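Starting off with a structure, shown below.
What you see is the complex with one protein chain gone and the rest in place.
Right after this comes chain A.
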Amino acid sequence: MANNSGGFNDAFARLHVSEKPIEGRQTTSTTISSPSPANYRDVTQLFRQACQGLDVGQLVKDPNFTLFEAVGALEIMDPKMDSGLLKPGEDDTPSEIYQPVLPEEIIGIMDQLLSSEMSWHDGAALSQTVFTCLYIDNLLSLNPSSLEEAKFSLPPSETHQPGSPTYQLLHVVLRAYCVGLIKCCERVNLQILAEHTYEEEDFVTQTYNVSLLDHVTVAEINKLIVSAIEYVDSAAAPWPNNIKMALKARLAFRKLFLTELSRDVKEMVDKRSNWDGCITLLSTIGITRNLGTAVPSVFSIAVQRKLASTVPPRPIVQIPFEEAFTIVSRLCKDAKEILRVLNYSGATNLMTFFLRFTARKPQPSTYVRSLLQTLFFSNHVALGRMQIGHILLEDVKELCLPADDLFDPRNELSEMPSDTRFQIHQRMKWFVERAGNSYITLYRTICQNRSRLRRNLCHLIVDWDALQIECEEIDGELQQLIKEEPVLHNDNISYAFSLSSWVYHYKLRQMEWIIFLGFELEVYLPHEFAGMYWYLQYFLRTRLQHLERIRHFIHPGVAVDSPLAVTRSKECIASAQDIANAQATVNFTLLEAAALQELCSAMIFLYTALARLGLVKTPPQPYSTDVMRYELRMKPFLTIGCPDVVPFEDFKNLVDNPDIETIEMLEMASENTKEGRKNFDLLSKMSATSSHALLCEEGYRLNLREYLRSCIGAGVAIVMLLKAIKTNTVADVEVEIDQGSYHSWFPVPRISSKKRPPLPAVPPTGR
């Protein structure tokens, strides 16, 4: 060790001799103050010489540093990795920013900026979109801390004398627009960071250490935009009216859009939102779109050189204006639509809205999905004004309607631990806290992107399974406390088990969604369809039985001599209407589940028949087997207590049904589609109220129509197949699975006769 240190001290001694003045104080060519007051000493020569002494492949490294980490390092001077690299002959001094002269160019730049902004909303990074605009860069690069500082620093030019319309165009109109846009980005980023979304997957919140006018208030910016609008309106602005209208619409939209993006939940609850205003202004922007002249030169990838980024450079993304226009219009409409959840009208309605809204194609934007989460639950308040426990208990009551005594407000008043009311309250409080968490998580999960939804549901069902067991215990205790009267059900004396019944029902639904989403996300291969539909119909059948049981136990009776009977408060007693409502909910849910089950059964038979006829083939599986694949598919369900996963051999038999003739199988499938269709028809005739679709009637009806379409499509496929079998023409048939034109949960095989190969040219025989 001593030897070593002596060694390098020597080396430094030598260095002093061999190298010219190497002083502690740097005398580099840079005249800039060094980044820190530290002193640097040139060791180039010494370092290189020492390196030469190493063997090929020998590394000198920090023992705590692994080469594995080095994989993530940016390679300087590699054009693919190094965003700061200058191309040979390229100059780092910024080329002068083009200063537009015509108002048409300003309109063009505004529209290009909107495209950039929407590309960001659509998943690209700011470094690929908004930040590549030289005007935005110019405004932000000096890190303005106030609105006054947020201005263009452009060299004066002859065409832009201060006060002239061209100058105002740039320094008043475009500046106001850019400042507004930057602030919009800040608001969107804040919203998205506040809720759960997937960085890089849904959205890139990275701002590369650039402050998006964080310290400037929305009110100040709105004032700035208003004064820009006033300037455009004034006589000093010498442009034709249509140009003025185009500029004003863009500025006004920016102001309104910023205002909407800055609203808090309270303002939304107070119905102060005005997305309609944005939508109206957008239509003016669309009409005046052709007035703009694009100025592509004001966007440059070179901006990335300055951004603090630990990732390689990425190309500029700018979607065409039409696409951006569609995205922003949809954003405004969706943001307006989610406000409907504030018109709370029951928990089941709320869940239907979440399911239908997030299933929409294309999926609502990340911003809107994030905002929906905030609306649903933020600062311990649900929907801006409610207790989450209230919604949770309403959900339980709407389906199961437990005994009145569980909800008696007098329970809460009791403070004596030995008192029955106190004990009931303790248990209900536990339920609200425990199930409340799972319930909130479920809603939030539904707001995630579809792939994440499926993945997260696989985790959620484990929690709901545990919750079900815990609730069964609590149910048992509660039924003793309230002296519940047992009822005969399926030859057994039993109790309602209301809370755990409700949990079990939700758990089963989530298990169904996991498989349905597998179809939607095209996870399964066609040869697996029959098996996966078998599982769906198995879960659905289980749920149907469970719903029958729930219906049987709605509003369970309690013993007349219950000690609570005397003191029970009137307000907690369920009315006949409440009981009828719960029964209606169960009946509706039964019908819906039955319709799905019929359609799933039809699909099992149809796809099994297709496999038998060799029309859906199992692709070669060199590294896999059917058993392994089955294990993989069942993995999320293996830990679930009830319903069980079926052993593979049984499963195979149940799906393949080797004892049934193919024709018979198809005829059964045909019956199933007819039954399914009947049920879906019945569902379509029900009112929005009884379908619990008050908040999203169009979406709900559209979904029903798609189920029906799949039903009809499957029916057609069955008829075609039967015909082919009966006419012995199966060999001439080809099958294509259509994921697009039907319900994404029920892709339908399209069966058509093969295009016959052209007949060999037969020389005319010449009769």
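We take it that a residue touches a chain if its C-beta (ideal position, glycine included) is under 8 Å from a C-beta of that chain, and two chains touch if they have at least 3 such contacts; residues count from 1.
By definition in this document, contacts and distances are computed from a predicted model.
*Asks:* Refer to UniProt and select, among "Dynactin subunit 4", "Cyclin-dependent kinase E-1", "LSM complex subunit LSm2" or "Sm domain-containing protein", the name of the complex member that is left out.
*Replies:* Answer from the UniProt record of the missing subunit chain: "Sm domain-containing protein".
*Asks:* Kindly state which of the options A:Ile76, A:Ile493 or A:Leu638 is in contact with the chain not pictured.
*Replies:* Residue touching the absent chain, from the options given: A:Ile76.
*Asks:* Based on the whole complex, identify which of A:Lys306, A:Arg360 or A:Arg568 touches the chain you can't see.
*Replies:* A:Lys306
*Asks:* Touching the hidden chain in the complete assembly: which of A:Leu54, A:Ile579, A:Cys642 or A:Ile663 does that?
*Replies:* Among A:Leu54, A:Ile579, A:Cys642 or A:Ile663, only A:Leu54 touches the chain that is not shown.
*Asks:* Hey, which chain A residues sit against the chain that's not shown?
*Replies:* Spelled out for chain A, the touching residues are 4, 7-12, 14, 24, 26, 28, 30, 32-36, 38-44, 46-62, 65, 67, 69-70, 72-77, 84-86, 92-94, 141-142, 153, 155, 208-209, 305-310.
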